Each structure stands twice: as structure tokens, then as C-alpha cells.
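In what follows, a single structure is set out as C-alpha cells and then discussed.
One chain of protein is taken out of this complex; the other chains stay put.
Order of writing sets the labels: A and B. Residues in every chain begin at 1.
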Amino acid sequence: MTLLIKARSVKQVAEFVQARVLGDEAVQLTGLSSVESAVPGDLVFVDDEKNLCLALESQASAVIAGDFAAGKTNSKPLLLAKQPRLAFARAAQLLCSAPERKRGIHPSASVHPSTQLADGVTIEDHVVIGEDAHIGEDTRIGAGSVIGAKVRIGRNCDVYPNVTVYPGVRLGDRVIVHAGAVLGSDGFGYVRDQATGRYEKFPQIGRLEIEDDVEIGANTTIDRGAWDVTRIGRGTKIDNLVHIGHNCQIGEGVVIAAQTGLSGSVTIEKNVVLGGQVGIGEHARIEEGVMLGGQGGVLPNKVLRGKGIAFWGTPAKPVREYLKGLAALARLARKE
Amino acid sequence: MTLLIKARSVKQVAEFVQARVLGDEAVQLTGLSSVESAVPGDLVFVDDEKNLCLALESQASAVIAGDFAAGKTNSKPLLLAKQPRLAFARAAQLLCSAPERKRGIHPSASVHPSTQLADGVTIEDHVVIGEDAHIGEDTRIGAGSVIGAKVRIGRNCDVYPNVTVYPGVRLGDRVIVHAGAVLGSDGFGYVRDQATGRYEKFPQIGRLEIEDDVEIGANTTIDRGAWDVTRIGRGTKIDNLVHIGHNCQIGEGVVIAAQTGLSGSVTIEKNVVLGGQVGIGEHARIEEGVMLGGQGGVLPNKVLRGKGIAFWGTPAKPVREYLKGLAALARLARKE
Partner (left out) sequence: MTLLIKARSVKQVAEFVQARVLGDEAVQLTGLSSVESAVPGDLVFVDDEKNLCLALESQASAVIAGDFAAGKTNSKPLLLAKQPRLAFARAAQLLCSAPERKRGIHPSASVHPSTQLADGVTIEDHVVIGEDAHIGEDTRIGAGSVIGAKVRIGRNCDVYPNVTVYPGVRLGDRVIVHAGAVLGSDGFGYVRDQATGRYEKFPQIGRLEIEDDVEIGANTTIDRGAWDVTRIGRGTKIDNLVHIGHNCQIGEGVVIAAQTGLSGSVTIEKNVVLGGQVGIGEHARIEEGVMLGGQGGVLPNKVLRGKGIAFWGTPAKPVREYLKGLAALARLARKE
């Protein structure tokens, strides 16, 4: 999004993010940036004491910092917050505002007369919405997106351009879907006829449910269930070009980085973090709080377990064990 | 697809899938499901004797099973089939029917006057079709798809929304193309000018031919030939987010799972199965019937050979050999 900046005083920002101010509350803030790129008017943040000095010497007009900055002499206003990075993210919400949307239905959109559009929706140019769909309050459907029959999208969602949502898919509230994503496509399931050797399509007639506060990256694809449901839990964040196969069950607060792929019927429990380009075989289960490093691979039917434990490699092992293997191999190679 | 269910009797289903009925042929079936999720009216299947009991105790109204169920006391109608999973897939075709399409050309579509549209085509909203294209009988072009000049698409194809087909590409009959796929894009070929160090585009003027009964996943990309042809053989099934480079020759009945990538000029012979996230270097050849596990990698110009032999790892080796390497490494790591 190209965002517009509304000037705010340090006081206004501090109140919004619940920070304590040291210094001049009247200073006006007109932007946000990294410490390195700051210009006068910018708000910056530091969450590590050793970077505080750099921030104070920067061109920035104010600094969000942790309690570690409380006793320091400050050459510019400080906003002290328990979680400086989080306070900064929230300050951004206050300072930046998306350009005002032109609400309503663009005349070039094709909206089936049976579709229910709640108040405040934005249906952009060349959107297509099938019959008996339902679009919630203040939700935006970006230009060129195609929303199938009987789709239900909640309120305050942001569907970017050229997204395709297959019939019957359900999205909760405040869901963000980036451009080019495909939601609810057929799973990859065939039966081979032993007599002819040809593959026949196995039924892919299930559903896809995406809960509240999920964000889905550009050109990501999520398949519907074969006959049951594929589910993406509340607050889960999915990066670009991710593939999620049919019947996957993704818990709440899961993070999935770019180009990761889940085969069919994978279970990812809550608070799991998957790095980029991870691959997970069918029916595998990644239990609560596991972290799996980039390019890691999990075999079909395997279970990874351990809150806060990091796994890596293919087949994935606890990082320490994996690194020991790498080190042993390196020594062996040197010896020969 | 959201599908509508037409109620059928056990007798009707059994005749359609050529199964032998044990029990009450008059029972009405109104749905399909897994054994775990079955509700009354559902048809389920078991292809392993040890799951039969569970199926018979489920809420399902009838069970498709193999001959192993012939002598069992059955509390509900049994449909005995040689290939229960296949019979179930076919029963789904009988029980489920796609919602009736509104055939014809949506007024918002841009169809070049020189395009030939056969009887029964469905051209949805905002579709664009270039000059001298040909769309076969009963084929559907989904909303927002762009079909280039001189493209030829066969009969009974299903092109989902927001697909792009570059000029000159040919699709056979009964081809399914999921949303967001790109067919016939330029291959990745450049020549570096030794004098200036700059890359110049190598000609990408070949063709792409996709044979009958191929299915292509969402957001998959297949490049045209540089000057010859990229070919996808009959009955081949390709999952989401797959990349197929220029000049690849894919045989019949090949299965390619999600996020796999083939460089230029790769040959995949018939009945090969490639797992997800596999990468194959240019000019490599995977011979008939080879299976290559997820994340496996094949170097340029290599040949993998062996009907029914499974390979894994990078560089790919027969699974047994690969696993021996992993085990040796694990032992070595433990020793140190």
C-alpha cells in the first residue's frame, strides 16, 4: 500500500501506543523510518540498548525505546514502551492511513444479483462475484478478482487484485489476501485404474475455511478439502508462493514463510513457525510451538514435537543434532 | 467446485461402478465422505480389510469395499469392487454434479471476431480471447482468463479464472487448468555479450502443446519452447506452483507434485512420479516409471533409470543407498 502520512504530535503517538514520554511532547512527527534512513520528522525505534546512541544521533525527531533508555540523557523525545517494536508497529497504524477508498461497486464489476453486499464494501473494477456469495462490511475486493458462488467473506477484509476464490470458500473477518492468490482449488488426488493405467480424478468436493485475522501472500495457493475441510486457524500468517494441500489443518498463530509446501492432510498445530521452502509430506504432524528451519523436509506420517525446539534439514532433526552431522561430515571430508 | 448431490440408490451406483451388491439395493445415497465424517445417507469406501469394521459401524448408509468383504456379515449394504478406491471415485462422478453452467458468451467478454467458438462453450465474465483462436465444444473459459491469438483449446476443457494462455499454445480435450496458471510464457534463455557483459534475450519462439486429459494446478507456469516445442503428454497430472521450463518433454501418465521445477530441455518419460519441491537440471532425463521423492535434486544432463525404483536426495540416488548414507552420518555424529 502507498500510504498517506497524517502528522501527529509525540503526545498523540505516545497515548496511542501507551508509551511514557521523556522530553518534548509537542514535537510533530510526519513519518517513520529505520534509524539509518531517518530524516527530520521521522519516528524511529530501538529495541536493543546498544543501538540507542545511534538513534539519538540520527536525524529522527523522536525515538521509541525500551525501559533501558529511562536513565539516559536524551537529545530528542523518547517514548518508552515495554515492547518497542510493537509500539512502533502500532504508531505506524496511527501515522499512516491508506488513501480513502471509493466505496461502492464499480460499474464494470459483474456481481450476481443474489449476492449480499454489506455496508461499506468496495468492489473494484472488473471484479466477478458469483451467486449467493456474501461480502461483509467494509471489505474490499480488488480489481480483477473472481469470487465464486456461495463464497462468504467476513468484514474488514482486504482482497487484493487478481485473486481467485473458488466456490463455497469461507473467509473470516480482517483477512488479507494478496494479489494472485488462489483459494479453494481442487486438491491433487487421483486413483490409478490398474486395468488401464490411467489416472482418474478422486473427488475434491470439500471446503476451505480461513479464520479471522489470517494474512495470505501473493500467488499462494490453498486447496479445498477432498471431502472434508482444509482449515487455516485464526491469526495465522502465510507468505508468498506457499502451497497448502487438501485437508490440511493449520492451527492458530502459525507463521509460514515463502515457498513452503504442505502435502495433503498435514496438521500444523498452533504457534508453529515454518521457514521458507520447507516441504512437509502427507499426514505429517508438526506439534505446537515447533520451529522448522528453511528448506527443511518432513517425511509423510512423521511427527515433530517440542515447544520452542528448532528443527532443520531433510529429514528434519533437532538443529543441534543436525549441525553435529554437518560438522562430522566436514571433518571426515577434511581427513580424506 | 461446489457440487450438487443427486440422490441415487445403491443399485444405481453399483451399476455405474460395476460393483456387486450385498444387502439392500434400494437404500438411497445422498452424499460421500470419509468413514470418520460419515452421516446417514453417505457412501464411504474401504480398500483395506482392517478398516472394514469401522466403516460398517459408521453412520454411513453404504460401503464400497474389496472382495475381502464378501464373506462378512454386513449391517449395511456393501458394494464389492475390484478397485474400491476407483469405484468410489466413479461413484462421486455419478452422485455429484457441477452446477448447471450458463453457456454462452458473457457480454463483458472480449472475443475477437475471428475466433471460432464451438457449440456449448461457456465464456465467462471479462474473458479476453485473441484473434484466430479456437475453443472446442463444451469448453469453459473462466472469468478473467486471457487466451492469446491462435490458441487452440479442445473440447470439454475447464479453464478456471485468471489463467493466461500465451499466443499459439495448443490444449487437447478434457484438459483442466486451475486458476492463475500461465501457459506458454517465454523460456529463461539469454546470451551474454562478452564485449559488454550484458544479457540479450535468446529467441523464445517455440510452441507449447498440452495433450488430452492433462490437469494443471493453480499458479503453475509452463514455458513455450525456445524454437521447438514444450510438450505435456496425455493424462499427465501437474499440481500447484510447478515450473516447467522451455523445451521440456513430459511423457504420458506422469504425476508431478506441487512446487517441483524442471529446467529447460528436461525429458520425463511416461509414468514417472515426481514428489513435491523436486528440482531437475537442464537436459536431464528421468526414464520410464522412476519415482523421485520430495525435495530430490537431479543434476544437469543426468539420467535416472529404473521402472518402479524410488530415488531420493540431492543428487538423487536410489532410496536405499540414500538412507544408508543418512544412517552412516548419524552414527558418525553420535560417535564424536
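Just so it is clear, contacts are C-beta pairs under 8 Å (C-beta built on N, C-alpha and C of every residue); 3 or more make two chains touch, one makes a residue touch a chain.
What you see is a predicted model, and the numbers here were worked out from it, not measured in a lab.
Only one residue in the set B:Lys11, B:Lys72 or B:His243 touches the chain that does not appear here, and it is B:His243.
Shown as candidates are B:Glu124, B:Asp223, B:Asp239 or B:Glu269; the residue that touches the absent chain is B:Asp223.
Only one of A:Thr122, A:Thr139, A:Ser185 or A:Asn219 touches the absent chain when the whole complex is considered: A:Asn219. Contact with the chain not shown here comes from a single listed residue; of A:Ala143, A:Val229 or A:Ile309, that residue is A:Ala143.
Touch with the hidden chain on the side of chain A covers residues 1-3, 32-34, 37, 82-83, 85-86, 88-90, 92, 96, 99, 106, 108, 124-126, 142-144, 160-162, 176, 178-180, 213, 215, 217-219, 235, 237, 239-241, 253, 255, 257-259, 271, 276-277, 294-295, 326, 329-330, 332-333, 335-336.
Even with one chain removed from view, chain B keeps its contact list with that chain: residues 108, 110, 126, 128, 144, 146, 148-150, 162, 164, 166-168, 180, 182, 185-186, 188, 190-194, 197-205, 219, 221, 223, 227-228, 241, 243, 245, 259, 261, 263, 277, 279, 281, 295, 297, 314-315, 321, 324-325, 327-329, 331-332.
Keep in mind that, in the parts below, only the chains that are shown with their structure count from here on.
Between chain A and chain B, the centres computed from C-alpha atoms are 28 Å apart.
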